[in-house]
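Here it is, the structure in full.
The other protein chains are all here in position, but one chain of the complex has been omitted.
The first chain written gets the first letter, and so on, giving A, B and C; residue counts start at 1 in each chain.
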Amino acid sequence: MTASPTATTPAPAAPAAPAAPAAPPSATDRKPLSKKEIAADHPTWCPGCGDFSVLALYFKMIEKRKLWQEKFTTISGIGCSSRFPYFVQAYGAHYIHGRSLAFASGISLSRPDLHVFVFGGDGDLFSIGGNHFTHTARKNIKLTCVAMDNWVYGLTKKQTSPTSPLGYKSKTDIWGAVDYPINPMKQAIAAGASFVARTTSSNPNHVLQMMEAAMDHDGFSFIECLSECVEFYEGAFDGANPRKGGVFNTVPAEHDVTDEAAAYKLADAAFPGYFGVFYRKPKATKNAKEAALQQQATAKFKGLKDWQILQKTFDAMK
Amino acid sequence: MTASPTATTPAPAAPAAPAAPAAPPSATDRKPLSKKEIAADHPTWCPGCGDFSVLALYFKMIEKRKLWQEKFTTISGIGCSSRFPYFVQAYGAHYIHGRSLAFASGISLSRPDLHVFVFGGDGDLFSIGGNHFTHTARKNIKLTCVAMDNWVYGLTKKQTSPTSPLGYKSKTDIWGAVDYPINPMKQAIAAGASFVARTTSSNPNHVLQMMEAAMDHDGFSFIECLSECVEFYEGAFDGANPRKGGVFNTVPAEHDVTDEAAAYKLADAAFPGYFGVFYRKPKATKNAKEAALQQQATAKFKGLKDWQILQKTFDAMK
Amino acid sequence: MNDSIATPSAEGGVPRVSKISEAVIRIAGNSQDGIQAIGGFLARLAGRSEQEVMTFMTIPSTISGGPSIFQVRVGSGEVLSAGDEADVLLAFYQHSYEEHIGALKKGGIVLYDTDHVEPKAELKPTYHHVGVPISSLTIEAIGGTAKDKGKNIFALGLVARMFDLNTPKLEALIGERFGGKDPSILQNALAAFHAGYNHSLGDVVETFRFVDSQRKDGRQVVMNGNEAMAYGLIAAGVRFGAAYPITPWSDVMEILRRELPKYGGTFVQCEDEIAAISMTNGASFAGRVAVTGSSGPGISLKMEALGWAVMAEVPLVVVNVQRGGPSTGLPTQVEQSDLNLAVFGSHGDAPRVVLAPSGVQDCFYTAIEAVNIARKYNVPVFILSDQAIATRIEAFIEPKLEQVCQDITPDFSPVADYKPYDLSTPDGVVPRVVPGTRILSGKYPIAGGLEHDEAGHPTGSPELHMQMTAKRRKKLQALAATLPAPKVYGPPEGNVLLVGWGSTQGPIREAVDRARAAGDSVSALHIRYLHPLPPGLENIFSGFNHIRVVEMNDEGLYGYGQLGGLLRARYCDSRIRGINKTDGLTWKVKEILEHARADIAAGKGKK
Partner (left out) sequence: MNDSIATPSAEGGVPRVSKISEAVIRIAGNSQDGIQAIGGFLARLAGRSEQEVMTFMTIPSTISGGPSIFQVRVGSGEVLSAGDEADVLLAFYQHSYEEHIGALKKGGIVLYDTDHVEPKAELKPTYHHVGVPISSLTIEAIGGTAKDKGKNIFALGLVARMFDLNTPKLEALIGERFGGKDPSILQNALAAFHAGYNHSLGDVVETFRFVDSQRKDGRQVVMNGNEAMAYGLIAAGVRFGAAYPITPWSDVMEILRRELPKYGGTFVQCEDEIAAISMTNGASFAGRVAVTGSSGPGISLKMEALGWAVMAEVPLVVVNVQRGGPSTGLPTQVEQSDLNLAVFGSHGDAPRVVLAPSGVQDCFYTAIEAVNIARKYNVPVFILSDQAIATRIEAFIEPKLEQVCQDITPDFSPVADYKPYDLSTPDGVVPRVVPGTRILSGKYPIAGGLEHDEAGHPTGSPELHMQMTAKRRKKLQALAATLPAPKVYGPPEGNVLLVGWGSTQGPIREAVDRARAAGDSVSALHIRYLHPLPPGLENIFSGFNHIRVVEMNDEGLYGYGQLGGLLRARYCDSRIRGINKTDGLTWKVKEILEHARADIAAGKGKK
């Protein structure tokens, strides 16, 4: 291993950041990552899959916002969309199906120095992963979660997903889906997410806008991004694509993004519905709350080494 | 086994009810179950626990509505509240922690002849069981779910629950809870539950009213019932108990129970909030939809035995 | 093929026709080319011709598809495996040609699409090359549009000609497959087929004809293992199931979801695997054995809920279509590494039954047996299938459905009294009384996960926990006592005994045949009941010098695989050693013999 002048090892018990590395070289002396540097394997997605554009815009954001590889992680569960981290030339994890948010929370809560981005499918985040979504949102754990919603299970080849509309013919509903779909936006709002937005991969500029806004939000930020599965649900989102005769309605200007009930109503709109930020109301993150507890606790032991703190506890157990 | 004149074994493939027994003797020639007949073990709950009254009112409903033991099942997960089935002298199951709704759905979908009642705690239904709650609600599976919400983990002796208010001092938050609580009513409404009500064990008549309304609802019916844990959260619900200087506000008369957004607003009211039916809007149950699929499918094979139906399939595999 | 075929000479002329008893044909292309369809047609034709057939295929792990093969082995005699080497290779692309010609036996025929394949000069001497402009001829025959669909059918025509297959039967099959709303589709398919069939095979020096296979008693059905599993469950009387999709389990659930309504049943796609097994626990509790299933990761998730069924003594069937592990592992490849999980995978002492079908036909009957064991002993039963069985197509004698199909509707006749966990029965088995049944004593049972007394109510009594633990164990011991001792394949005594389970039965038996043909003393033992084990195995083992357990899993920390470990623990016989691999592929006959060679050699001459 070659040592770098700027590298340091942080104090063992640096409160709130047990394992936070030193700051990287100041932004000035480093160029942003180029597309070439940040792109890894060529995506194994089907030609035309909506997921390509989500990946391209993630690259754009990384370049634009000067995120270097030691500053962020890309996390996913299992699914076509969840192959995402393999295509990014940076630290990432391809976790198990449905549990990416819990995994990402472990990073976020132990490594305040890292941006944590989670990408997943509608099945991954709202079927098997639904409860982790709810609890990560309610605890307002700082990370960005992008649901690449294609209304179907892609990787396993066309089963009904929790967002498949009634009547959609899948391998598990050859006569058309009978279960009422879930509404990801309502789920996020009801769970207490502090940033909730909606976009579609067919509108690149809007996707980038939403991603940047989410990244800048200090808390749990959620984006539902419609992303067409050309293989198993072709044309699903034409209705939201002006180039295909659809309409792309942005959130009404008069909408108050801090009004939960209003956001909930917006989420109730029939497809194609609205695009943009539905809800944004910062509140203390779990990260900040836990850091505060650490400050309180460590304050009592100023200047003591870890073993000396434990010694005090043992002294009381005699 | 002694044979009963009225007992018959149903046709093997009676559509929609693969295993439905014959109707019981007409209500006229049978007396309703008395408290004595329906009570089993003496509850192991702490003296004064709110759960006692929920049990008493369940007995009352069973008596009043002439439910005989072969007509219903009582299902729970794990928790103090989930000990419920052991105290009822009828078919019941004490399942594993958090999964009672999925278990109950298996009964409901395979046994249309049985009423299915589920009782559980706030941890059982909204922490580990949260996702099953969401999906049972969205699919509108016919059963009644009563959350005995005491804002704490009772059985495991005082840890923070997903409904514990901020600042509640538990064994896992000695400095007071820091995670924003979940709102069970919002969860139910956002998930698409077709019947959502709220009551408190300190108001017996109201509990009975809500239970009966829930039982009569053809679909997924949910009741949040505040039920005090005198051991670990004494006085939690005094604010909702007039006898303890609290206020018991029923849902405003002008509230439209079919208006989802209005119901969501009601759920947003600060504690003690409102009591009564927040939302009730019947929609086709999954039970009915699956039955319809069965009717369509079986219609094509009228008069054929099961083996003959399979034979047709095999004939096409040569 | 059999030896009657001479290595083809280069000179052209009218093809000679030689009789053969079996042939292995490998079709290599991309998953999008419908090569599986060709294989499917050949397999079903074989089935209808009362021939034995076995297929093998690979599936690209990426959704966007990719290289894929379909190998079909057709024989007039018994066919045990999909075959190590191909007699004929049909190659659509350069990569197909280059990657798979190695699988062709020396002197074999490679039939390639000259539009995409540039044959290698150095290979020409070794393999007989036959080039056909498959793509362009297909376009010629049916026009550009349908090209991708037609190409495989054109190739089917070529093969039909080469093997002098029964064209009316094939046309009928094509009709059944493509005869739908739009008649042009069928016309195109037939046009492509005839174009291929009538295309001169040029310098092919011979074509082949299968010798008539000995009459089979009864007609054959042709299907893959997942189909056989699903239909077996239906025949068993299962009318409720719940699951979550995962490869390669998914098609079992897709079939049940589609078929059960015809029988008044329901199959539910759940939010996850835990919900799925919980729903089936609920449905089983409510009266009739229900089924859930999954593959690797989903099975691990079911372990807590499975333990409840053990404790509450609720019958349940859990199908595990195994794939490569650990974790997400190798989703589209085969492995037998979930046996330990099936036997030991829940906390506490939680005895359950584990069965493994040996092939496609056995999936059908194992499903029925699993349901009946679950019902009789009120215990969860695992069926361990695997990706290889799940996806391969076999033809087998059609089951006598009128006899095998059963009605397992519970009896709701009122009973006088009922103790769900009665300790007085010797074998621990207590017939269930289910919800909906009146119990005249007025005492109703509770099914629960807490340790309980005979009525099902919670107890912390040391004695009761000992007794109930023993009760749950004794049920499986009682089952074991009823199990048939497995029969040895080959002589019951000898030098080497190859022990196997599940889908390895075919290649292991073929290895035995091949070794014995070479004069070596090798027999095989297939274990279908893995937990509890059948009685009498120690006697069988005692008849051999070497006992090698052939498994598609790792040799483990101490040098034996998963079944190996179970057998060694029980019999403490150190001669039990493993033959293991984890390459995600089924065993080749020669690989097995390779591994066993030293032991086999040691026995040369001796008995």
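Keep this in mind: a residue touches a chain if its C-beta (ideal position, glycine included) is under 8 Å from a C-beta of that chain, and two chains touch if they have at least 3 such contacts.
Just so it is clear, the structure is predicted and the values come from calculations on it, not from any experiment.
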Taking the whole complex into account, name the chains on display that the unshown chain touches. A, B, C
With the missing chain put back, one of C:G47, C:G75, C:G237 or C:G324 would touch it. Which one? C:G324
For a quick check of understanding: of A:L114, A:A177 or A:L266, which residue touches the chain that isn't displayed? A:L114
In the full complex, which of B:E37, B:E231 or B:D259 touches the chain missing from this view? B:E231
Since one chain has been left out of the picture, which residues of chain B touch it in the full complex? 44-47, 78, 80, 94, 96-98, 127-128, 130, 153-157, 159-160, 162, 171-174, 231
Hidden partner interface residues of chain C, rising order: 61, 296-297, 299-301, 303-304, 307-308, 310-312, 324-333, 335, 337-338, 340-341, 343-351, 448-451, 458, 460, 462-463, 465-466, 469-470, 472-473, 476-477, 480, 531-532, 553-558, 560, 565-566, 568-570, 572-574, 576, 581-585
Mind pulling the chain A residues that touch the left-out chain? 1-4, 7-10, 12-22, 24, 37, 40-41, 68-71, 73, 75, 78, 85-86, 89-96, 99, 102-107, 109-111, 113-114, 131-132, 134-135, 290, 293-294, 296-298, 300-301, 305-311, 313-314, 316-318
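To be clear about the criterion, only the chains that are shown with their structure count from here on.
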Looking only at C-beta pair counts, which chain-chain interface has the most contacts? B-C
In chain A, the residues touching two or more other chains are 127-128, 130, 162
Residues of chain C touching 2+ other chains? 271-272
